[in-house]
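Structure in structure tokens, see below.
Apart from one protein chain that is not included, each protein chain of the complex appears where it belongs.
For reference, chains read A and B in written order, and residue numbers begin at 1 within each chain.
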Amino acid sequence: MAEATLGEIAAHLGGELIGDPTLRITRISPLESATPSSISFLSNVKYQSRLASSQAGCVIVGPAMREAAVARGAALVTPDPYLGFARLTQWWAAKTRPIVAAGVHPSALVEPGALVAASASVGPFVVIESGATIGEEAVLGAHCFVGHGASVGRATRFAPRVTFSHGCHIGDRGVLHSGVVIGADGFGFAASPGGAVKIEQLGGVRIGHDVEIGANTCIDRGALDDTVIEDGVKLDNLIQIGHNVRIGAHTAVQGCAGVAGSTTIGSRCIIGGASIMLGHLTIADGVIITPGSAVTRSIRQPGTYSGIFPIDDNASWEKNAATLRNLHTLRDRVRALEKKTSGP
Amino acid sequence: MAEATLGEIAAHLGGELIGDPTLRITRISPLESATPSSISFLSNVKYQSRLASSQAGCVIVGPAMREAAVARGAALVTPDPYLGFARLTQWWAAKTRPIVAAGVHPSALVEPGALVAASASVGPFVVIESGATIGEEAVLGAHCFVGHGASVGRATRFAPRVTFSHGCHIGDRGVLHSGVVIGADGFGFAASPGGAVKIEQLGGVRIGHDVEIGANTCIDRGALDDTVIEDGVKLDNLIQIGHNVRIGAHTAVQGCAGVAGSTTIGSRCIIGGASIMLGHLTIADGVIITPGSAVTRSIRQPGTYSGIFPIDDNASWEKNAATLRNLHTLRDRVRALEKKTSGP
Partner (left out) sequence: MAEATLGEIAAHLGGELIGDPTLRITRISPLESATPSSISFLSNVKYQSRLASSQAGCVIVGPAMREAAVARGAALVTPDPYLGFARLTQWWAAKTRPIVAAGVHPSALVEPGALVAASASVGPFVVIESGATIGEEAVLGAHCFVGHGASVGRATRFAPRVTFSHGCHIGDRGVLHSGVVIGADGFGFAASPGGAVKIEQLGGVRIGHDVEIGANTCIDRGALDDTVIEDGVKLDNLIQIGHNVRIGAHTAVQGCAGVAGSTTIGSRCIIGGASIMLGHLTIADGVIITPGSAVTRSIRQPGTYSGIFPIDDNASWEKNAATLRNLHTLRDRVRALEKKTSGP
């Protein structure tokens, strides 16, 4: 278990520390489960009521919460407590996680003609094919696969069991979680009398810097040109990105979403979980899609867009759904009534 | 192929056997495809009509179906024929499947400081990191990965290619299918002027006893505290469980469902396939969610809840969907009509 004093934490994060700098902190905790040796945080004024009752040894708060925090014990006051919390988790993780040693595990298979930087770490049973390049400080977990001519940037980390196929590229400081598949074939066939004829997918996948990709997420290679994921994009788990999609910088996509081929998503969008986008659409910068919505047309203006059937108890839903099946006739009946009552 | 006599089966399952105990059974079959050397079962009176025409050598039935079953041939009468069938499949599987030998395959990599019980079986190319513990009679299929400090309980079986990350724990008699990823990072970032800052995920995943997890399903580690899956939970394939979710005992989740972070689901719920739950919700015990529904608010009462757009032929759907887009104006028009016709 890690340990740090409040003083060390304050020195790392900056901000004003009110309280005993020698207090030993052994955990970062949410307000509700915090103990006197925990440091916690309050980022949303909505949860202010949890502050007074928390057992936390210290709470990171914004200036507006300074007094309320000090009233209950030690406090670290920073302009953006959630950002402070994020930085604290990074510092904590660096202190507590096992150090990954540089070098290629003896069981790994690095084909001749592949280039692995000296400071990179290649885990057991990894396969790196010829022509691939692994950057400085990159980490490939156990059972990863990097195909012919693919490249992995500096300090990019692959969890165990990532498939990164031939001719795909990722920049620096990326994080790919287990089960990710980059560069499987896009879904493309031409009809013929003898059945579907496969369109070989000749493009690749180009991923920028600071991209994170969640477990079991798939990004298909382009048919001719590349599928493109720009800098700072964050993809959650179990997402499907079709061929020739482009996702703009700093867009976040939540879990279980699917984006069909050749759709272009702008930058700084938030695509809700389990939402889907048809192919060949264009989505503007700054669009927010509510989870579970089906995007069936291009969206040209920033804003929030939704399309979810509201959940209800089953009996009510059944009655409403039955009426919905005949909604256009209901509209016709209203029209008829309007006509009837508008008479002289 | 396995073989057993009716008498052996009856001795194993209990119940009343009407028919020749020396009859040789070589298969368990559905009523429709059964042959005279099959044993079949009828658990739902709804399918009673299939009984008379079945070629099965013997049929497992409940007391109410005793006469109908005997009228056509041999029968095994038990209070709960579906449960009897389930137990029969277990007996059959134990008879027919290759025995998994205890021991660590020579190609597996067990780091110093990992503890593998003597009766456990560790398959080829498995990686077990230091500090991990593998219980008695546990089975890890080929290409599995168990991270630092993780623990796998007694008689828990991992199919080939399961990722079980550092600091995650599972109890006894669990079954994890291929492609499962336990303990990938939850999806958490803090906004900053320079782009999203990763919140390192410092919690783990704690899984109880008798839990089954389907192929390619993902359970993320908690941000600070653990993600928790209680005893007897059954998860189907391709499910996403976000960080700090808690799933209550004996709840079943069908395939392709997604549960966003910090949601708490009660015990003995049934969460329908491809349904989604937003984050930070609370779902009571005994809730049933219809497949394809989006749960956007907490549910405090047991019962069945639904929210699916009814499927229809495309032309009808288009007309209804077009009207739905202006549903609130239709309501306003009805209001206006009501006002108009309520006058003196």
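Some points to look at:
By definition in this document, contacts are C-beta pairs under 8 Å (C-beta built on N, C-alpha and C of every residue); 3 or more make two chains touch, one makes a residue touch a chain.
Quick caveat, the model's predicted, so the values are computed rather than measured.
From the set B:H143, B:R206, B:R221 or B:R246, the residue in touch with the chain omitted from the display is B:H143, counting the whole complex.
Note that of B:L23, B:A132 or B:A215, the residue touching the chain absent from this view is B:A215. The omitted chain makes contact with just one of the residues B:A11, B:V45, B:A64 or B:A93: B:A93.
Where chain A meets the omitted chain, the residues involved are 109, 125, 127, 130, 143, 145, 147-148, 161, 163, 165, 179, 181, 184-185, 187-192, 195-202, 216, 218, 220, 223-225, 238, 240, 242, 256, 258, 260, 274, 276, 278, 289-290, 293-297, 303-310, 312, 316, 319-320, 322-324, 327, 330, 333-334, 337, 340-341.
Where chain B meets the missing chain, the touching residues are 27-30, 33, 80, 82-83, 85-87, 89-90, 92-93, 96-98, 107, 123-125, 141-143, 159-161, 175, 177-179, 210, 212, 214-216, 231-232, 234, 236-238, 250, 252, 254-256, 273-274, 291-292, 308-314, 317-318, 321-322, 324-328, 330-331, 334, 337-338, 341.
Everything that follows uses one rule, which is that only the chains that are shown with their structure count from here on.
In terms of their C-alpha centroids, the spacing between chain A and chain B amounts to 25 Å.
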